[in-house]
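Here it is: the structure, laid out below.
Every protein chain except one is present and positioned as in the full complex.
Chain nomenclature is as follows: A, B, C and D, assigned in order of appearance, with residue numbering initiated at 1 for each chain independently.
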Amino acid sequence: MDKSTIIGILTGVFLLGFSLLQGAGWQMFFSLPSFFIVIGGTVAATLVNFPLSDVIGVMKIAQKTMTHTPMSQKSIIESIVQISKKARTNGLLAIEQDLHTLDDEFFKTCLQHVINGTEPEDLRNIMETELAVMTQRHKIGQKIFMGMGTYAPAFGMVGTLIGLIKMLQDLQDPAGIGPGMALAMVTTFYGALFANLFFLPMAGKLKQRSEEEILYKELVLNGVMSVQAEESPRIIKNKLITYIAPKLRTDTGNSGNQE
Amino acid sequence: MDKSTIIGILTGVFLLGFSLLQGAGWQMFFSLPSFFIVIGGTVAATLVNFPLSDVIGVMKIAQKTMTHTPMSQKSIIESIVQISKKARTNGLLAIEQDLHTLDDEFFKTCLQHVINGTEPEDLRNIMETELAVMTQRHKIGQKIFMGMGTYAPAFGMVGTLIGLIKMLQDLQDPAGIGPGMALAMVTTFYGALFANLFFLPMAGKLKQRSEEEILYKELVLNGVMSVQAEESPRIIKNKLITYIAPKLRTDTGNSGNQE
Amino acid sequence: MDKSTIIGILTGVFLLGFSLLQGAGWQMFFSLPSFFIVIGGTVAATLVNFPLSDVIGVMKIAQKTMTHTPMSQKSIIESIVQISKKARTNGLLAIEQDLHTLDDEFFKTCLQHVINGTEPEDLRNIMETELAVMTQRHKIGQKIFMGMGTYAPAFGMVGTLIGLIKMLQDLQDPAGIGPGMALAMVTTFYGALFANLFFLPMAGKLKQRSEEEILYKELVLNGVMSVQAEESPRIIKNKLITYIAPKLRTDTGNSGNQE
Amino acid sequence: MDKSTIIGILTGVFLLGFSLLQGAGWQMFFSLPSFFIVIGGTVAATLVNFPLSDVIGVMKIAQKTMTHTPMSQKSIIESIVQISKKARTNGLLAIEQDLHTLDDEFFKTCLQHVINGTEPEDLRNIMETELAVMTQRHKIGQKIFMGMGTYAPAFGMVGTLIGLIKMLQDLQDPAGIGPGMALAMVTTFYGALFANLFFLPMAGKLKQRSEEEILYKELVLNGVMSVQAEESPRIIKNKLITYIAPKLRTDTGNSGNQE
Partner (left out) sequence: MDKSTIIGILTGVFLLGFSLLQGAGWQMFFSLPSFFIVIGGTVAATLVNFPLSDVIGVMKIAQKTMTHTPMSQKSIIESIVQISKKARTNGLLAIEQDLHTLDDEFFKTCLQHVINGTEPEDLRNIMETELAVMTQRHKIGQKIFMGMGTYAPAFGMVGTLIGLIKMLQDLQDPAGIGPGMALAMVTTFYGALFANLFFLPMAGKLKQRSEEEILYKELVLNGVMSVQAEESPRIIKNKLITYIAPKLRTDTGNSGNQE
């Protein structure tokens, strides 16, 4: 469960709600036509920009982002080191029985290739293509949110222009100018709010997650290739530990050095 | 047929049309002079920026984008695996008779090179040059739409400045100020609308398509080179399947593992 | 002669001229002080930004862009294939007599190196340095126009600020406010117009040309290196044809296959 | 202690404070609701954009930036040269006793690997992974400040829109228009100020520090690898001195040449 996404959105909504409800005139901020222009225009532009299936899939991605559990690099390093010890004493085929106990699909696939006797070069090529293609897939989600974050303020401005043009045609009633402008500005407000509280930060978080996952998978791939090369568990640990921030290394590091 | 482009444009037009037609004053949004300044200025700047033939070709590209059928990666992998089996049992020359049954030009050209006995290195060099040159050609379409998406709001602003400068010279009739400003703003409205509902999203979709096509052609090239190297069909399948998103792999994957 | 640059500028000027001349008040759009602030400021900033000789040379580049004839990739491929045939039958030295019939300087230099017996590696190094240095030279032209396209709107805004600050100091005559603001806005209008109808699109066209020329020269260099390696004319043709868009290949392609 | 960060912030606050306090009306600049919208919205968007732990860690990073002591490249080169002399005369294992006198963790780790007999290639791979992972970690801090520098003005505008929409609904009291607009503008003021005096410059300083640190660590890694290769101290010095700006080289340079 990714707490920060939910905390962030709730904090933002709460703060702005509080600020809107202070004093009179909060009703004007809830305008269905303004909402339809901003969200409708944004969705329309997004559909022109991206394939239908990807746009539909983006809500699933957003949901997945919020319920995401970060991967523990320490425990995966522990697993790899355990497996490398087993492989050194009992041979590579002895790993097979451990496969069923692993959760991580990428780790499993890599080990399966090792057991099947895939050549190291082929293994690296196959898994690096997999990583490259995965990165490109991840980028579509980022790009869709980034696109929505660009189109939302634009359609906010389009809606404000529509409101202003209508209002300016009939200035005979001076009392109508203020509320007319206020109504026109609500779409700009919606565009800025949706873009900066949801679309752009979501694009940023997807990017962050994708970089994290790639680093994690590179760690796994390098680890499995070291296992295949039958390097000593101590050296494997030394290599893989460089993927962890220094301040997080200590507890793992001790056991590693004692070995 | 690319549904999302058409759905997107129709949704956008419908939503904005609905919003314009609410209440009085919709006539002002249909201003032929404003239309000519925005579209004329955009086309003029685009002609200065790009070669004539490319600008003329861009409408064809836009049309092609809307009637585009996405390529199926699964079926091409199946074809490559079938051909690799044939080549392993009957020799590379036996592929020749299959050439006529293939739709894909790039796939055909690669196979023809294999049958002609082009060296693997030469084949890779030739086809990678082809890919690089194709990418550069694709980029012209993207750049033209991107350029139009930049020039349209600029000429929208130029038109608004023309309207404002004319209006400001004669402020003696206060009743004329409102409609004058409204008229001036229509070009900004046009510029923002055309850029964000059509030009920029079209540039985005062309980019998306281009990346898809390059990934697809890399898959084909890698597959054909594996056929040439007479690798086992099972290994070829394992290699190529990394180009497909994991969740789409299953049905193909089963048959692959059973082999 | 590059028609699109001239057509583009004329279309833009015509359209805007027509739009300015409609109704009264067109005189205000021709303001010499506004012109001097925008163009003078842009030129001043450009001189601070770039070396004097490059800024002076940029007008020559602009002129050259308009009178530019695109290079025919088909005919150069034909030339290379003819020369390769001659070299295969009569030896590399037999090419020397053809040198005088060639227009293209880059092609000539490459062939001269081949005749002089420059080693393939040296030839590639020398000509690739030439290409890299040429690209950097081309970029100065692009950067100058791009810089002017950035400075022009900025000085347009500076001029408008000057106008507004002067006008706002003396608001006692309400009749003067409108014309004062109109006059102030003319510099913004100039800045936006010059940037979007001339400077930015010219930068774009120079970039386009430069990419075209580099692709063309890479084709020539690869072709000449194949001639030097005494590859078969058919293979050379197959290699070089990848530089041409598929739809343009057919007529050349036929003769190539018949060979 | 990094003086420039503190001097910069104090100078900015002092200058603006002085400018605000001139004349009447300074009270309006201290608006708690405006502060909450800008900072609250910025923090909310940042939490959606980045993992919770990284956002919490960013204050620590900001503090660390201010108390940072720059590393001396000259003294580290001296150390490396001393160690290389010792290693040449007494063997690589003789370095071990110097390990405890070193402050720099990265230097220590590199030397420990040399003493442990890690192969040069492995040493380079391990330490370059460490550098790459460190760079990615550093970038999160930069990205968070950069994100805050983007969100702060956006929420400043959102706050101003809220203020304007509320004010415009009730224009009956003309005396309230001015103060209403002033109040609305304060959030824009906050957004621009926080972004340009704190968030964006801090992102820049973190980037600067990170580049400095990477250069420093590359120097150390290259130096240690030269020690491992048992190159002559004079050559090592010549190599490493290229990392220092020429004008700073002289004093070190003399001793180096006399050797």
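The working rule: contacts are C-beta pairs under 8 Å (C-beta built on N, C-alpha and C of every residue); 3 or more make two chains touch, one makes a residue touch a chain.
Keep in mind that this is a model prediction, so the values were computed, not measured.
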item: Contact with the hidden chain (one of D:Ser4, D:Thr67, D:Gln82 or D:Gln97); value: D:Ser4
item: Sole contact to the chain not displayed, among C:Leu10, C:Leu93, C:Leu161 or C:Leu248; value: C:Leu161
item: Residues belonging to subunit C that touch the chain removed from view; value: 33, 36-37, 40-41, 43-52, 55, 105, 118, 122, 125-127, 129-130, 133, 136-137, 140, 143, 147, 150-151, 154-155, 157-159, 161-162, 164-172
item: Residues in subunit D touching the chain absent from view; value: 2-5, 7-9, 11-12, 15-16, 19-20, 22-25, 28-29, 70, 175, 177-179, 181-182, 185-186, 188-189, 192-193, 195-198, 200-202, 204-205, 208, 211, 215, 222, 235, 238-239, 242-246
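By our rule, only the chains that are shown with their structure count from here on.
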item: Rotation angle superposing subunit A onto its copy subunit C by C-alpha atoms, nearest 5 degrees; value: 145
item: Centroid distance [mean C-alpha coordinates] between subunit D and subunit C, Å; value: 40
item: Centre distance in Å when subunit A and subunit B are each reduced to the mean of their C-alpha atoms; value: 25
item: Of all residues in subunit B, the ones touching two or more other chains; value: none
item: Overall pattern in which the protein chains touch one another (line/ring/star/complete/other); value: line
item: Chain pairs that touch, as defined at the top of this document; value: A-B, A-D, B-C
